[in-house]
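Left out: one protein chain. Kept in place: all the others.
Moving on, here comes subunit A:
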Amino acid sequence: MNGIRCARLGGCIMQSMQRHTNFIPMVMQRRTEWQYSSREGIPREIITMLTQNYDLSKRGIMEYMDKSRWRAVKEDHKFVSERYRVLGPDLAAAHFLVKRGAKVKFHGRNTWFKKDKEGNMYLPSQYVPGMHLEAVDASGMQWSYVAFENMIDLEHLRYLKFSKCRNFDNWSLARLYQFQDTLEFLDISDCWEVTENGLACLYGLKKLTGLNLSGLSLVQNMGLMVLLLEEGLPECTIFGVNEEQLKPPSEDSIGHLSQRMDAIIESQNLPTEGSSESPCEIVHLHKSQS
């Protein structure tokens, strides 16, 4: 709902609800000056507020909460230049990722760093030369396109795992070009929003030796994409794809588009915190038909 400015009371209620759920606090929206002036008349913000379609059904309110939560996520994932300046690129990225639930590994050390139950991270809070990020495991993390801005200048990154990341779609895959010189292993299993156009972006990662593509339910021509990727990335092993997926779509399963639309309808548009259902289960329709 674009014109809504949260009333303070509503904001407090929402915030107390957020506190009980272990999630990022909602960012209060900035209020513009609502002043009547004889030249301008009633401020336009008020007029547009009055003309909005307010959906006060349960579904509408849940949608509104989803949208504000998503906006808060994007706000939270923004690039913080201070962090980059103080810690350097590798440690800044490590802090960013670990704080939000990912695990990282540095060159030369065999331990994975992650956040423990109290929220301690055990990462150095100052720049330490020689600590370079080698591997990132961001499985299950709430992702957004903006998060990639925090992972710049990582010159030794070799392993990326985005399995079951929410909101990891084609645009995020396209953004992986910034790791094209060093990335050797990529795991995007169960990122159900990825389609063929996203897989085509992987062509540019010339150093890739391992690629995990299991559970990508929206990719209908997996065999074709695997062939094309194997052509372009000859040293890469692609796994996670079973024999059935490699077969071309059969003649019986006409109406691909409707099955695909069914899958999309049943899945959620925006990431919500409580959705533990994985939409991968839905589209095995064409498997059962063929």
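Heads up, the rule we're going with is that a residue touches a chain if its C-beta (ideal position, glycine included) is under 8 Å from a C-beta of that chain, and two chains touch if they have at least 3 such contacts; residues count from 1.
Note that contacts and distances are computed from a predicted model.
Enquirer: Please identify the absent chain by the protein name in its UniProt record; candidates are "FAD-dependent oxidoreductase domain-containing protein 1", "Origin recognition complex subunit 5", "Translation initiation factor eIF2B subunit delta" or "Cytochrome c oxidase assembly protein COX11, mitochondrial".
Expert: "FAD-dependent oxidoreductase domain-containing protein 1"
Enquirer: Out of A:Trp70, A:Tyr127 or A:Phe185, which touches the unshown chain?
Expert: A:Trp70
Enquirer: Give me the subunit A residues in contact with the hidden chain, please.
Expert: Given the touch definition above, subunit A has residues 2-3, 44, 47-48, 50-53, 59, 63, 67, 70, 145, 170-171, 173-175, 177, 195-198, 200-201, 203-204, 221, 224-225, 228, 231-232, 261, 264-265, 269-270 touching the missing chain.
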